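Shown here: the complex without one of its protein chains, the others still in place.
Residue numbering begins at 1 within each chain, and the chains themselves are lettered A and B in the order written.
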Amino acid sequence: MKRLLLLVVCSMACAGLLLSAPAAHAARPIKVGIIDCYSGPPAVYGKDALNGFKLALKDINKKGVLGRKIQFTTRDTKFKVDIALNMAKELVMREDVDVLVGTINSGAALAVSAAVAKKEKVPLIVWISKSERITGEKGHRYVFSCGENTAMAGKAGGVALSKKPYVKYWIAGDDYEYGHAIANAAWRNLKKLKPDVKVIGKSWWKPGEPDLAPYITSILAKKPDAVIFCTGGRSMTNVMKAIKATGMAEKVPIWIHTATDHAVLKPLGPEAPEGVMGTMDYHFYYPDIPANRAFVKAFEAAYGNPPGFPAFHGYITARFIAAAFRKAGSVDKEKFINALEGLKIASPVGQIEMRKCDHQVVLPMYLGVTKKSPKYNFAISSNIITLTGDEVMPTCAEIMKARGK
Amino acid sequence: MRDSFSLKTIGFLAAIFALVLVLPLVIPRFYTYTLALIYVMALLAMSLNLVVGHGGLFQFHHAAFYGVGAYTFALILTKTAMPFWIAFVAGPLAAGLTGCLIGGFCVRLTTLYFGMLQIALGSLIWAIVFRWYSLTGGDDGIHGIDMPSCISSTNASYYFILVIFTLCLIILYLILKSPFGITLRAIRDNPERCETVGINVNLHKLAAIVISTLFAGIAGVLFVVVERSVFPDLLFWILSLEVFIMCLLGGWFTFSGPILGAAIIVSLRTFVGTYTEYWTLILGVILILLIFFLPEGVMGFLAQKARPHERGLTAGEK
Partner (left out) sequence: MEIIGDLTFAGLASHLLVGLSRAMILFIVTSGLSFVLGVLRVPNIAHGSLYMIGAFVAFSISHAIGGNTGFWVALLLSPVVVGLVALIAERSLFCHLYEREHLMLLLFTFALMLILGDLVKMFWGADYRSIMAPKYLRGSINIFDSPFPKYNLFLLVIGPIVAVLLWLFSNKTKMGKIARAAAVDREMVGAIGINVSWVFAFAFVLGCLLAGLGGALVSPTVSVTLGMDHDIIMEAFLIVTIGGLGNMWGALVGSLLFGITQSFGVLFWPQFAIVFPYLAVVIVLIWKPTGMLKSVW
């Protein structure tokens, strides 16, 4: 049993070391805890969002907020829900953060929202995850979203497609929550606006499926009028490559949310398919207004590449946090939430609002078509049509109905 | 294996128990929570070690049973009006039943084949959970599950988990000490000879799998008590691999090694993770150092240091 004694001694020593780590601060800055994925395929988005956030903070901290600085600390979730919960609790219980921010993983966002933010009464601002359930049916007082969600994206797609003559649709995508949520939202809205459309078939593949040629071949054989692809992240690249390799875009119209995303089109370079319809809530080249140009210029100067949509979300998150604390007048979580509700701030895409009823930021959507650009050596979105926030947002009544169920 | 506890041993155990009882009163809340999480992972690793260390089976997809336990518990709590204790019992039972089914297919196979068939079968369960949106919430999972108010605070859930964990440890210890445990180790060390003396090897293996999956189910239920969430990662093979590593790291020929392995991995993940995003790199380096310098696992090493004349509690012929 001496082993057990040794075990006790060792664990006490460890505990002693660990306990000594956190130090108390006297007049402490405002602390923002960021949990996001900085490893694996989603890391590209996590890092971009963080850069946008840091850029805004640099500016905010020059002036300070309520005479303090805003500090942030990051935790890597590895795209795992259990680690996200672990890290979120660590930030809340040990680091005592005032605001939680995160993450790209919608499962993790929902988990932290329900099991940490709501239970510990700490505001959580979700900035990349696109699940509409975060501020929709699972929304509550302590969760906010600074990004577009599947309901908005799907509605944008539905509105855009309803203006086209297509009737027979094929729906295909990644077999996980995001894919199905986009598909449902797009179809719901399209059907409402244009009741004669019909689905002639669906295909779902496992997220990250490397070889999509068999799926595309079987879709083409059925000759639909148009195809709705519901995919994202790195699967997006695989889909675009398969579309290019099979020449699908020349044969049938395609809509994919985020097909016009810079993070997808840039690595593809000249290999990107042209003529694919896509929707985005931000482009570094659009809207071409002074505020956006200034943001892009500062971002490129700091990080060497133009901002993607996560950087934009990160940027406005920081702006919202600073503005809400200024409005609240004190570093108090409840007052912060009251101040953030209905708050309007200036952003690179013009004035935006944090809607009071569901804590969802109101963002416009840009519908465009991929096209090679002489200016860049990769494809960009062209013929952009702006769908205003009011056009693509579910109404407050719809949200309340979803929450009431 | 020793047959009786000496007075001294009982004293040590009592001291440890007293220590973990008072800890939550003096340490910050986050550490209480982390300790509770360590108990959960430790129970999971202990249950795995019953079949890996003592049974010599390549149980590669242990997390599947952990996840089944957690999901059953969570689903009964959220989708039905049944009382807490029914859910609490149903979780481990469902896990044990799954273990019996999967184990039934697997016991005919050996070594890696056993492991890979289990991974394939376990992954089928994972795929069902991942896709069955209306029931399991799909890849988003189920979150914010309400616990009875008596175990909802951090300290209360800690004590609840501590009590269950201690009970499970005692039961596991008794099982390993029983004739069944001894037979199991005999089968691990020499299956052919056991077969010839009339032991039903496959039946013993299956029984061991069912027992271990029952305990994995309990660990799954306890996880939900701590985190109030279930999600498909709980049944993914990566978690199984991690738990396997906990056993190897702690020392899989010892009784308490997996506890130490779980404690090391969970603490590394939690505390190195706060300093660097490259914590898997650091974990990898630490693992390699341990492999080189502590070949018997950490607990195996401690056991040797403590009593050089004797190998660990259940050291085999390896």
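We adopt the following convention: a residue touches a chain if its C-beta (ideal position, glycine included) is under 8 Å from a C-beta of that chain, and two chains touch if they have at least 3 such contacts.
Values in this document were obtained by computation on a predicted structure and should not be read as measured data.
Chemist: Thinking of the whole complex, not just what is shown, which of B:A70, B:L172 or B:L248 touches the missing chain?
Modeler: B:L248
Chemist: Which of B:L50, B:I119 or B:I209 touches the chain that is not shown?
Modeler: Reading the full complex, the residue touching the unseen chain is B:I119.
Chemist: Among B:L13, B:I27, B:V89 or B:A127, which residue is in contact with the omitted chain in the full complex?
Modeler: Residue touching the chain left out of view: B:A127.
Chemist: Check each of A:T246, A:N292, A:T317 or A:S381 against the chain that is not shown and name the one that touches it.
Modeler: Only one of A:T246, A:N292, A:T317 or A:S381 touches the chain omitted from view, namely A:T246.
Chemist: Among A:A263, A:M277 or A:V296, which residue is in touch with the absent chain?
Modeler: In the full complex, the listed residue that touches the missing chain is A:A263.
Chemist: If the missing chain were put back, which residues of chain B would it touch?
Modeler: Answer for chain B: residues 105, 108-113, 116-117, 119-121, 123-124, 127-128, 130-131, 237-238, 241, 245, 248-249, 252, 278, 280-281, 283-285, 287-288, 291-292, 295, 318 touch the chain left out.
Chemist: Considering the whole complex, not just the chains shown, which residues of chain A touch the missing one?
Modeler: The missing chain touches chain A at positions 38-41, 43-44, 46-47, 175, 201-206, 208, 210-211, 213-218, 220-222, 234, 237-238, 241-242, 244-248, 263-264, 267-271.
Simple rule for what comes next: only the chains that are shown with their structure count from here on.
Chemist: What is the distance in Å between the mean C-alpha positions of chain A and chain B?
Modeler: A distance of 36 Å separates the two centres.
Chemist: With touch defined as at the start, can you tell me which chain A residues reach chain B in the complex?
Modeler: These residues of chain A touch chain B: 1-8, 11, 14-15, 18-19, 21-22, 38-39, 74-76, 78, 80-83, 85-87, 89-90, 93-94, 106-107, 110-111, 113-115, 118-119, 131, 133, 138, 175-177, 180.
Chemist: Per the contact definition, I'd like the list of chain B residues that touch chain A in the complex.
Modeler: Listed in rising order, the residues of chain B that touch chain A are 6, 8-9, 12-13, 15-16, 19, 27-31, 33, 37, 130-131, 133, 138-141, 143-144, 227-229, 231-234, 254, 256, 260, 263, 267, 269-271, 273-274, 277, 279-280, 299, 302-303, 305-307.
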